[in-house]
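Here the complex is missing a single protein chain, while all its other protein chains stay put.
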Amino acid sequence: MPTSTFRRRMLSIGALAATGTLMLSGCAGGFDDSGDAGSGDTPTRIVAAIPTDPTSMDPIKSGALVVLSVFFHTFDQLVTITADGELAPKLATEWTANDDLTQWDFTLQEGVTASNGEAITAEDVAFSYQTILADPTGENFAYLSSVASVEAIDDLTVRFTLKSPFSAFPRNTSLISIVPADTYQEMGADAFAQAPIGSGPYVFDKIQTGVSYDLVRNDDYWGTAPAIESISLQPVSSDESRVNGVLSGSLDVAPIGPTQVESVESQDSAQVFSALSNGVVFLGVNSTSGVLTDARIREAIGLAIDKEAITDGLLSGLAEPASTTLAPAVEGYSDDVKDPGYDPDRARELLAEAGYAGEPIPFDYATDGRIPLSADVAQTIQASLEDVGFTIDLRGADQQAHTLKVRGREMQGIYLNTWAPSTVDGDLPLTDLYEPAGNNNYAQDPRTTELAAEQRGVEGDSRLDVFTDLLSYSNEQGYYVPLYVPMNNYAADPDLDWTPRADGLFDFTQTSFK
Amino acid sequence: MSTVLRIENLRIETDGDTPRTLVDGVSLRVDRGESLGVVGESGSGKSLTVLAALGLLPVGTRVTGGRIVLDDRVLVDVEADVWAGERELRALRGRTAAMVFQDPMSSLDPLRAVGAQVASAVRVHAPRLGRRAARERAIELLTSVGVRDAADRAATRPHQWSGGMRQRAMIAMAIAHDPLLLIADEPTTALDVTVQAQVMDLLAEVRERTGSALVLITHDLGLVAENSDRLTVMHHGRVVETGATRAVLAAPAEDYTRRLMAAMPAEQERATPAVRTGEADALVADNIVVDYRVSGRKTPVRAVDGVSVRIMAGETVAVVGESGCGKSSLAKAVLGIQPASAGTVVVGGVPVRAELTGRSAAQRELAQIVFQDPYSALDPRLTVHELVAEPLRIRRAYNSAAVATLLADVGLDESYAKRLPGQLSGGQRQRVGIARALALRPKLLVLDEPVSALDVSIQAQVLTLLDTLQREHGLGYLFISHDLGVVRSIADRVIVMQHGRVVEEAPTAQIFSDPQHPFTRQLLAAVPRLDGPRRTARPAAA
Amino acid sequence: MTTSLTLATAPVVRRWRPRPGAIVGALMLGAVLLLTAIVPLLPGFDPMGQDLRAALLPPFADPAHPLGTDALGRDLLSRLALASAVTLGMTVLIVIMNAVLGSLIGILAGYYGGRLEALITLVSNVTLAMPVVLLLIAICAVLRPSAGLTILVLGCTWWVGYARVTRNIAAALRRQDFVVSPLTQGADSVWVLTRHIVPNVWPHTLIIAATDVATIVLITSSLEYLGLGVQPPVPSWGSMIFDGQRHLAGDPWLALLPGLMMLLAVGGVQFLSQQFTAETRGGLLRKGGMR
Partner (left out) sequence: MLLFIARRLALAVTTVLAVVTIAFVLGRATGEPGALLLPDNATQADIQALNSSLGFDRPLLVQYLDTLVGLVTGDFGDSYRLRESALGLVLERVPATIELAFWAFVIGLALAVVAALTIQLTGSRVLRAIVGWAGALRQSVPDFFFALLLVLVFSVLLGALPSLGRTSYASLVLPVATLATGQFVMYLRLLDAALSEQAGQDYVRTAIAQGQRRSTVLFTRMLPNAIVPVLGMAGLNLGGLLGGTVVVEVVFAWPGLGKLLTDAVSQRDFPIVQAGLVFVALAFVIVNTAVDVLVRRIDTRTAAA
């Protein structure tokens, strides 16, 4: 779309708005432009939009993903996962496991201090983990469900003893931030949340809950100093507002929806970053209720959906069709896992075979929240399914109500859901999708349980083989219908030199302006 | 030179594509210091004519012909295309000519202290006068019109003033700048007769001081007779007759003037009473007490304090008194609308409960009421036929022939049956109200000021009708009125009430010929009469 | 409010003479209603049929889709017609519910007064003090958002305006002689309420309802923004504008066309309602001198 056309349209919209409203003319002048340090030399401040309000700034208590966009900057984790999904050292320089993968030793970087000068040693690491493990109601507890105990062996060595073998354990430690133990205890959790202190490359400058989280560079940082001097992370919940924020210069980088990519690309005032995410959007299937107990009908659902039409048409090519419940970026993904493909005629045959007589199948989805364009996607799927003869009862709800329903395992038919492992490892989704306690696991198939446990005890290619077996089996049984792997899209300042992460979180330590 | 206001050939029409002529070819003149009465029934154009003189015509009407000259200034000359501007008019209003309007409540700003309003009337033409000085002058003015404790009362707002006091305040504002001309548009219509007399006395008195001329617009010939030097009679937007008041009233040249005079209640009692003996009394009300509970006050207000009334079949008993004396409360207590807190009521020989809800439908039928305000007494949405049919429908005794008979009884023919109240004159509405009241064949008719909202000529017709109906049906009338003239012509007996008590009760003739109580005498003296005493205000200069 | 004032402004008695604004309003509203009525009769009417390969067609490009298609390739003209029917239907239902409920409450409070009135004051205060949006979110969280729920919640909470006005009028009417007189003739309160109070109150209710239409359309479309209201795939103006604004840069008609429908309907009703509201008299404040 040529820019001139866009401008002309904008002008006509402007004219409409100007005639249609009582513009407060004269209000436009006289404000100071302090909101954005944009002019002059190469900017050294980034204003980034995060889509939801972060929770508490106490990393012991807080485990919601969005908060990690803050914690990655202000705290150290033992390891980090790079933008391309690889495991890399951070506070820990190396880590080793015993033979049965139940005991992991992490060796720490020497000479690390928190911004208040307190040295960060194995004791601090042990303290952080022990505090989390002591409170089963904490948000981070679930990430450490495999851990039996943590102890500091010496100043620079921490030992994790696990309840059972776990090959991907180090990835889970990328989510846990280390706090300076003495400071944390002195201040108490509540005060610490108000003025958190960590050993990361940035320190907290100002916290305005729900408004902005301002960070400045930690000049005493033990590692490589980042280029950006200050970061402001601001929650902006509306897609359109984030796009307009970048276009108008209020924001430097912001996640945007797939429909907005094209129009932002045509602008000189912004660039677009798109990267395949670590998540898969899939249909959950309650294979234990109603007509869906029949495997043929479950198979027909998969066959009826034209994934490419969704990814290429609806999502403007900003997604790839998925054939498994793991995204390509995620450890455990394999090209060998196939899905039956798109074959509406075969779906109709299967329905006829199964004697489906139009029993309505409830289809739940969340109207907002995690999946961009979820309503459109759900409507498309509904139309495709009805096309082959299904009767679909489409039910929208807000994200939280939807989540509660998923958690309560209350879905009657099929439902739209997504899983994006923040560890970028296949293990995290397995519990939820294939193990008995899993929220999405309606099948309770002992075979999937067995395979999910088996991969934890093996490493490398043999682990990958187990994954392949499990995911292929899941597809055969039609327990889930993988739909597509969405891209994370961002609008950004045209001069920003940045690589987005697969998990959609922000880490600006490697970022700069051109 | 000595003429203050001269109106020549004035024509006023409504706006719009098809203008209606409201005032046509009216000429009148007011000389310095004199008092001109402008008389006419509603719709005669008397108010419009005088309002036009100050450019105060209501929206939707305009001057389309003639000339208006005020104090030698030509305000309008349609032919010469002279039109006074706003600024010019403003300079004249309140200074050369000032107005006193009919309803002193709505004519005052409800939110501002009365004193402040008077002060602002002072300052408008004396801008250099300071606030304090204007305030002092306002208090001075209020005192001069007989407001006691003016300094204290000035700070209170209009709703805390009585009607008469408000009208005094209006007059105080009008005389703030000693105007050459005072225009009083029905200045006493909303007031009790005794207050009316006081206000007219006051007007005469201030004119004595200021030398102002007066235009008195009214429908009351008696008022004009007592208060004007010259008289202009208007009818249907035209001047019918003009001349010296005494001369015109003594020998009216025009038919219309004669009719107006004839319609005034005769100053004599009715000749043949209609009382029927041998039938049950229409009403026996004994020792009636009515209390009103007022929010914010612990003790209720006693409106009626032990009043007894007995009305025979075919008898008319009038209850007279000033507003607030309890006469309406008495009527409501008889009907049960405002239950009596003590006392007994027997209607048509049947004892009934105090409150309306305690009375059976049959008991309620015995006493019916005709309301004062013919506008609020009829549901504006219903046709005349439906209105009269309603009481019958309530009784499930509806038939259209009965309705037609009732309408015929009150002198309305078939053609009225389909009309809405909005399409009826005041007198016609009151006839409908009477027909409704008669529909259930009551023994007692409570007539709550039934004619006070009507023009005199209509009043007479309605009173005649009431008389006829009484003779026909043997009805007992409880006639509530403040108008002694009307009472004299219809009542057999008169009860005078003051402060919730009966001060005098006697046959009509006796009340008028030999009033006992001072209050009764005061009431009688205040009634304006054609041959009443003249209030003159000839300034020395004239 | 004095009694005479209330009745003087009663709209029923006035002679019917269309004002220019009202005619324009009727035309605007008529256009929307016509579209809503006619389009479903056309052969190409299919508001639900998707064709992702024919998505986002501009207007007038394809004779099969005269106004183009949306992001799912659905015919925009058909969806506009359906959305109009849905939105107007919802709005009318909500307005009727509120008008009936509010007038009933107001009339009873005004007629009977006393404790009933105090209770109603409390209920309306609670209604006003509790933002409708929050209430709706909470209820939707329990019961799933749906058009019916929106109608129910808005229909039961937006009546305070009606209640206030009708209470005043009913209280004024209560003192009117024509309301008292049937009582003296043996009628009961039901008679008076149904024959005299209600018929004299409802024209006022109608006027509030006319101005309320705009408010309700706006509120429901704001609710669509928060995902509370008509649920996909059924369209409403609000949801079409909301969906369309994502394509404002490239395909602005997606938001502008439903916006236009809304403007025509809301504006139409407003201008039409001016027919019933009292003509401004200007009193003596009009400009100028004698002329």
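We call the chains A, B and C, going by the order they appear; numbering starts again at 1 in every chain.
To be clear about the criterion, contacts are C-beta pairs under 8 Å (C-beta built on N, C-alpha and C of every residue); 3 or more make two chains touch, one makes a residue touch a chain.
Treat the numbers as computed from the prediction; the structure is a model and nothing was measured.
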- Quick one: which shown chains sit in contact with the chain that's not drawn? A, B, C
- Message: Among A:Leu101, A:Ala193 or A:Val281, which one touches the chain that has been omitted from the display?
- Response: A:Ala193
- Message: Going by the contact rule already stated, which one of C:Gly30, C:Gly44 or C:Pro131 would touch the omitted chain in the full complex?
- Response: C:Pro131
- Determine which one of A:Phe141, A:Trp222, A:Tyr342 or A:Tyr473 touches the chain that has been left out. A:Phe141
- Sole contact to the chain not displayed, among A:Pro235, A:Gly257, A:Gly317 or A:Pro362: A:Pro235
- Sort through A:Gln260, A:Thr431 or A:Asn489 and give me the one touching the missing partner chain. A:Thr431
- Message: Could you pull out which residues of subunit A are in touch with the chain that's been left out?
- Response: 10-11, 13-14, 16-18, 20-24, 27-29, 31-32, 34-35, 49, 53, 55-56, 58, 61-65, 136-137, 139-143, 145, 190, 193, 208-212, 234-238, 240-241, 244-245, 247-251, 398-401, 403-404, 407-408, 419, 428-429, 431-432, 437, 439
- Note on the structure: Residue positions on subunit B contacting the omitted chain are 54, 56, 86, 89-95, 98-99, 101, 103, 106-112, 120-121, 124-125, 157, 159-160, 170, 173, 176, 295-296
- Query: At which residues does subunit C meet the chain that is not included here?
  - Reply: 5, 21, 121-122, 125-126, 128-135, 137-139, 141-142, 160, 211, 214-215, 218, 221-222, 225-226, 238, 241-242, 245, 248, 255, 259, 262-267, 270-271, 274, 277-278, 280-287
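We adopt the following convention: only the chains that are shown with their structure count from here on.
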- Message: Roughly how far is subunit B from subunit C, centre to centre by C-alpha average, rounded to an integer in Å?
- Response: 45
- Message: Residue numbers of subunit A touching subunit C in their complex, please.
- Response: 1, 6, 9-10, 12-13, 16, 239-240, 257, 259-260, 262-263, 266, 306, 309-310, 313-314, 367-368, 375-376, 378-380, 382-383, 394-398, 400-401
- Task: Enumerate the contact residues on subunit C facing subunit A in the complex.
- Result: 48-50, 52-53, 55, 71-73, 137, 140-141, 144-145, 227, 231-233, 243, 245-250, 252, 256
- Parts of subunit B lying in touch with subunit C, wherever the complex brings them together: 55-56, 58-60, 62-63, 68, 75-76, 83-89, 335-337, 356, 360-362, 364-365, 367-369, 371, 373, 375-381, 390-391, 394-395, 420, 422, 436-437, 439-440
